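Excluded from the complex is one protein chain; the other protein chains are retained at their positions.
Note that the chains are named A and B in the order they appear, and that numbering of residues resets to 1 at the start of each chain.
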Amino acid sequence: MVENRPILNILAHLVLILGVAIVALPVWIALVASTHASNDFLGGVVPMWFGDQAWNNYSRMLGTGISTSGMPPVSWMMFNSLIMALGIAIGKIAISITSAFAIVYFRFPFRMLAFWVIFATLMLPVEVRIVPTFQVVANLGMLNTYPGLIIPLIASATATFLFRQVFLSMPDELTEAARIDGAGPMKFFWDILLPLTRTNIAALFVIMFIYGWNQYLWPLLITTGSDMYTVVAGIKRMSTVADTDPQWNYIMATAVLAMLPPLLVVIFMQRLFVKGLVETEK
Amino acid sequence: MTKFFAASTMALIASLSAAQAKTDIQWWHAMGGELGAKLEEITKNFNESQDEYNIVPSYKGNYVETMTAAIAAFRAKQQPAIVQVFEVGTGTMIAAEGAIYPVYQLMTDNQEPFDPAAYLPAVAGYYTDTSGNMLSMPFNSSTPIMYYNKTVFEKAGLDPNTPPKTWAEMEEFSKKIVESGAATCGFTTGWISWIQTENLSAWHNQPIGTLENGFGGLDARLEVNGPVQVRHWENLKKWADEGLYKYAGPLGGDNAPPMFYGQECAMMMNSSGSRAAVVENSKDFDLGFAMLPFYDDVEGAPQNSIIGGATLWVLQGRAPEEYAGVAKFFTYLSSPEVQADWHQFSGYLPITTAAYELSQEQGYYEANPGADTAIKQITLNEPTPNSKGLRFGNYVQVRTIIDEEFEAMLGGSKDAQGALDAVVERGNKLIEEFQAQNQ
């Protein structure tokens, strides 16, 4: 610091404490709400301190769910979310790293065309082509399946560009040495490139896992049976019910459970997460 | 964690293998919470009552989500055999001739005994074509009634056993309640579209649209901007400004029940289908039931209220053995015992005369005063062309328009006449679009 002004430091602390409080408010309220009984919410105002129904609410949601309205147990939905998040993260990395490898280390016809086709995915977010994409997936018989949840989301220009950037920064000497040793391209890829990009892969994995876990619109549309619901899309189904009232305690317990895995990832893999965020900036 | 996964996996596998021997029949529905629990119980009982068919209910979100999911699935050839569609989707379903399997035909094709006369005319009429054929199976029909807080009435110095009958009394009682401080608002309501516009029209024998509210064909148009409707909307705006009435939000008015349960508002107009939930949540005060209020200077009022809720539509394109199962299930569903049980549990109307009579025999209405308010109200008079119901295409969006224009009026950017004129103009555009798509 240029100069030490205690008043400014105190001010900074105040600003930050206030900021952290604002940021934490919704989660605090969700946590509190998830420990009350459902009739604590009718009339008056939301309770601000914990109730004694935590065990009841969480065990009910994790164990049986609101199966009465076709909602599977949250543990089951979280399992679906986990499969989807892992599938998307691994799938994206796998197909992007091979694409980047092809584009950087080979010369072949239509190389630029391939590059632009991949680039085009950036311009077609799922929200704008939602109706026809749904029909394609339906025609392929992929509604309500794990591949249907995962595959349409794994094409990624961002990840491909990231790996392209990483590969371009690798010294040519490496490639040359490999060629002198008589190593083929795939051996070079496995033995040299992959180990060298390990941290990039890990950082990207963290980001893509969060991305996958937090998907909403896509699972909402293509999961037609409750056995395939993911937890983020499932909450919405719980909050809109006909002719009866939302059960806030259960909704909030589910919300807390739904944000837990990505939250743990961010907190415990903070370094990788920050690296991933900065690198995937387009 | 692993334990939970293991347990749920086992449960899933168990349920799958048990189902293997029977024909599975998908039923998409919109019943959450307590109603969903009851629905599952009904299907479970049916599944256990025979060993050929297995009805698999899945909750698909609210009515709009359920219907659109089913349509999208139909386009993708992944449709369920049965889908629960709310009353305003009726126009869309009827127009989709190649997509639906009319119930009367399903029952004949599968040689199931079926007598349309057994169903309450006020309910079945909504879903019957012009030649008198029933197209879908009534399941959960309701009509708006008024719930009121007797404890607050007493505090305000009103007689807890005399609910307001007319809108003039509504105003007067609400003023007393607010001025005495017994509650902060007089009344609230769910469903501006269904209750304060469509039912208001039927209750006062005013047309909602031309050609018998759309029963007569696709070229019917809205005409809901008549003097009675305009007057009523004007009043609602005035009462909202005076704090006598509180708006509870678009569509079903999600905030009406909490305001009523929290004793903020002393009266609430809402679906009779909410009766179970209202009783459950009104333990802190005495609950009363009443018919909807009316303007006593309008000739013909009160006429009869119209229904809402949903029916079960059968979609084309499934295997014949599934349809045989659907027909069996519908017979089971219409049996007096099942119907009476469902009616008494939920507050939805009994769909057959037999179920109504059975409930009377069982002494249900004596034990539960007010539970028959809905039935009395819907059968108050022989329905006229204005009070049979309504049938327009794209009506789901028309309802959204009604909410939007109502909100615009509350916000002060339009007067009641302007808002209802806009409902008619914008709504008719959608209805024209629907006509063009379906001709």
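Heads up, the rule we're going with is that a contact is a pair of C-beta atoms (placed from the backbone, for glycine too) under 8 Å apart; a residue touches a chain by one contact, two chains touch by 3 or more.
Here, contacts and distances are computed from a predicted model.
Of "FAD-dependent oxidoreductase", "Xanthine dehydrogenase subunit D", "Cobalt transporter" or "sn-glycerol-3-phosphate transport system permease protein UgpA", only "sn-glycerol-3-phosphate transport system permease protein UgpA" is the UniProt protein name of the chain excluded from the display.
Listed here are the subunit B residues that touch the chain not shown: 64, 68, 71-72, 74-75, 92, 95-99, 247-250, 255, 258-259, 262, 264, 394, 396-397, 400, 403-405, 407-408, 410-411, 433, 436-439. The chain not shown here touches subunit A at positions 1-3, 5, 8-9, 11-13, 15-16, 19-20, 23-27, 29-30, 33, 41-46, 48, 94-96, 98-99, 101-109, 111, 114, 117-118, 120-125, 127-133, 135-137, 140, 151-152, 154-155, 160, 167-168, 172, 175-176, 179, 184-186, 188, 210, 213-217, 221, 232-233, 235-236, 239, 248, 251-252, 255, 258-259, 262-263, 265-267, 270, 273-274, 277-278, 281-282.
Please note the rule applied: only the chains that are shown with their structure count from here on.
Distance between subunit A and subunit B, defined via averaged C-alpha coordinates, is recorded as 39 Å. Here subunit A touches subunit B in the complex through residues 39, 41-44, 62-63, 66-73, 75-76, 79, 134-135, 138-139, 143-144, 221, 224-227, 236-238, 240-247, going by the rule given at the top. Across the complex, subunit B meets subunit A through its residues 1, 4-5, 7-8, 12, 29-37, 40, 57-63, 65, 69, 72-73, 75-78, 86, 140, 142, 252, 254, 257-259, 261-264, 271, 273-274, 276-277, 281, 309-310.
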